[in-house]
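Excluded from the complex is one protein chain; the other protein chains are retained at their positions.
Per-chain numbering from 1; labels A and B assigned in written order.
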Amino acid sequence: MSDDIRTLTARLAEEPASLAFLELAETLRRRGQLEAAGKVARGGLGRYPGLADAHDLMGRILSDQGDLAGAFDAWADALRIDPMRTGALKGIAFLYFRAGDVAAALDHLQRAAEADPDDVSIAQALAKVRREARGMTPRAEPEPVAPAAPVSAAVASPVAVIETVPLPQPDPGSPFAELEGGHSLLLVDTNGLRLAGSLRSPEGAETGDRVAAQLAGVSREAARATRLLGLGTWHSISVESADAHMVLVPPTAETILLAAREPSLPMARVALLAERAARTAKSWLERIQ
Amino acid sequence: MTDTQLVLDRMTRVPGVRGALIASADDGLVVTEQLMDGVDGRAAAALAGSLVGRLVRTAENAGRRPPVFVQLRAERGSILAAPCAEDLVLIAVVGADANVGLARLEMLDAASRLS
Partner (left out) sequence: MRALEPWVEAPLQSFLDESSARLTLLMTSSGQVVAQHGFSRSLDVMTAAALGAGIGASTEELARLMGSPRFEALVHHGARQSCLLAGFSIPRGRWLGLVVFGPETSVGIVQLFFDQMVQQLAAAAPRDQAPAAPLPENFERELDASLKALFAR
């Protein structure tokens, strides 16, 4: 257990009625300890059901866990309490975007931009969604979408919206949100915990945490193999299978990044994508550390 | 010359290939090898076998098919591996100037013939 988690746990144990659960759950989420984060957040929500921060946090945890319907509900609850909560607006915008409902995504992002005009990430997300909207062919039969506002109506059928997902997209807090193939980039620490990104199986199931656990020792094994065979420092691992091209690169000594694409994309292109994502991951790690 | 020796012979003719071997994937032990001086076949079998095993589990957990070819690229060369049937893995140690594309084709062909 790291020092900050130990300190926060001790603080929460001393003052169970405090808001320390917010920081503890968020720290656990960032470290990929999603189950523990969920337990702490649910405990806090039981005590503070009217706290928008707690619902927003629950939304992020559920989204990381791949429970998108649950995340939608949690963010919608946050917006019922605080209609201008930007985190929840961005989260719901992300889910609408994933579901192919660009108009609703844009509407939520515009409201988030009004609430916080200085938030650069909202402006970037708006620009991306607008670009996608321009390049998108209208669907022959539009999916039933919930109206963007008021928020209470937006909650009407989250599962129906989410089940129409055409292509997985990165989680809202991911550093890879703006990258090509961002939905299949995974950043893992040396303990096998997911730091950022996601990875979907061909059937659409989130596999990020399981894959992260397997990647725990890969960097060390690669380093010792190249060292003992006199090949020097390792740069990348390309893994070719019948249904995937995967490339692993080390953005830093303590992390490993996996980029996975369909085999139709040449391996050398996946390697370029991985290198670009590694640079993004390195900058992101420097910012958050 | 046996089939496995033929396979190794063809692989080591690819420019830049410094050694080739067939190892038992689970045990990480050398079955047969053809190496240039200075290439530690035992280390290649043990370390590449272990890494390939981990990558097989990674692919499995990602809901993907098992790897057919792996390249571990380093500053002075690469380790190439192609899992075969019966828990064997074909391994090559190549220099930085090697024709990896040709080595890959040879290894995929050899792996299918050994299967």
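To be clear about the criterion, contacts are C-beta pairs under 8 Å (C-beta built on N, C-alpha and C of every residue); 3 or more make two chains touch, one makes a residue touch a chain.
Note that this is a predicted model, so its numbers are computed, not measured.
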Displayed chains contacted by the hidden chain, counting the whole assembly: B
Of B:L47, B:I79 or B:A92, the residue in touch with the unshown chain: B:L47
Absent chain, residues of chain B that touch it: 23-24, 26-29, 42-43, 45-47, 49-50, 53
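Throughout what follows, only the chains that are shown with their structure count from here on.
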Complex contacts: residues of chain A adjacent to chain B: 199, 201-203, 205, 207, 210-211, 213-215, 217-218, 221-222, 224-226, 228-244, 246, 258, 260
Chain A-facing residues of chain B, complex: 38-40, 43-44, 47-48, 50-51, 54-55, 57-59, 61-79, 93
